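Every protein chain but one is kept in place in this view of the complex.
Which chain is which? They are A and B, in the order written, and residues in each are numbered from 1.
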Amino acid sequence: MKFFQKEIILPRFRRGFHLVTDHIVGEFIEMKQIEMGILHILIKHTSAGLSINENADPTVRHDMETHFNKMVPENVDYFRHNYEGSDDMPAHIKTAIVGSHLSIPITKGRLNLGTWQGIYLCEFRNFGVNRHLVLSAYGS
Amino acid sequence: MKFFQKEIILPRFRRGFHLVTDHIVGEFIEMKQIEMGILHILIKHTSAGLSINENADPTVRHDMETHFNKMVPENVDYFRHNYEGSDDMPAHIKTAIVGSHLSIPITKGRLNLGTWQGIYLCEFRNFGVNRHLVLSAYGS
Partner (left out) sequence: MKFFQKEIILPRFRRGFHLVTDHIVGEFIEMKQIEMGILHILIKHTSAGLSINENADPTVRHDMETHFNKMVPENVDYFRHNYEGSDDMPAHIKTAIVGSHLSIPITKGRLNLGTWQGIYLCEFRNFGVNRHLVLSAYGS
């Protein structure tokens, strides 16, 4: 069994859903040494999440943003935690919905995703900072 | 450490939430060789998801479907991505909510789930296709 671990910093993204598959794969070349294994990704933040979704048509990412804003609206009177702006508490809730970590099978040194799947960074703050990820890859 | 990996194809299911625990366990007998480990499951699609929930009463699966349709409605004017029908974009969003992968402890060759837990295939398309899963099991 092999085990690799690495921390990387993503470039800043504006609020919305963004494809970061190539960025992650490009930064973690150790993964290629794994014949059969798992890639695990944690985002070390509570106002941005990770998801797997459609990797081709940008309208999917656009509609995802629109709907998450309906499902978790800003400026509702019942939020107490809004010190950092109207996007503060909604960002925490959206993160709880999509989740903070992913795990994806590795087969012959490559991510074994479906044809249409990509890794999304879900940036829920109006002014996103650089997001830190912990990448772990393990297997035979 | 042992590591097994296998791709399987589920039978077609109609739109809704469906128990597939027995199907997965039955197709992946290598898992029995693991004394203490993890089963990882990825669904290679972006319009169907995986979840762990109640394994007994069918009304749970029924109500789950009803509520997800309220939480992510079809035919709203703000969706742009509807080329494949009114269920297209909602299927992507519901997948982001439940997630595309599961991991479950293995103890003495068996899934170590709670008494009432089962694995759900969440089929979000009106006409679901055969869904492909990557199964990985590893441990001592």
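One rule holds for everything that comes next: a residue touches a chain if its C-beta (ideal position, glycine included) is under 8 Å from a C-beta of that chain, and two chains touch if they have at least 3 such contacts.
What you see is a predicted model; the values in this text were computed from it and never measured.
Q: Of the residues in chain A, which ones touch the absent chain?
A: 1, 3, 5, 40, 42-46, 71-72, 78-81, 89, 92-93, 95-97, 99-101, 103, 132, 134, 136, 138
Q: Given the full complex, what residues of chain B touch the hidden partner chain?
A: Its contact residues with the unshown chain are 1, 36-38, 51-54, 57, 59-60, 62-64, 66-68, 70-71, 97-99, 102-105, 107, 112-117, 120, 139-140.
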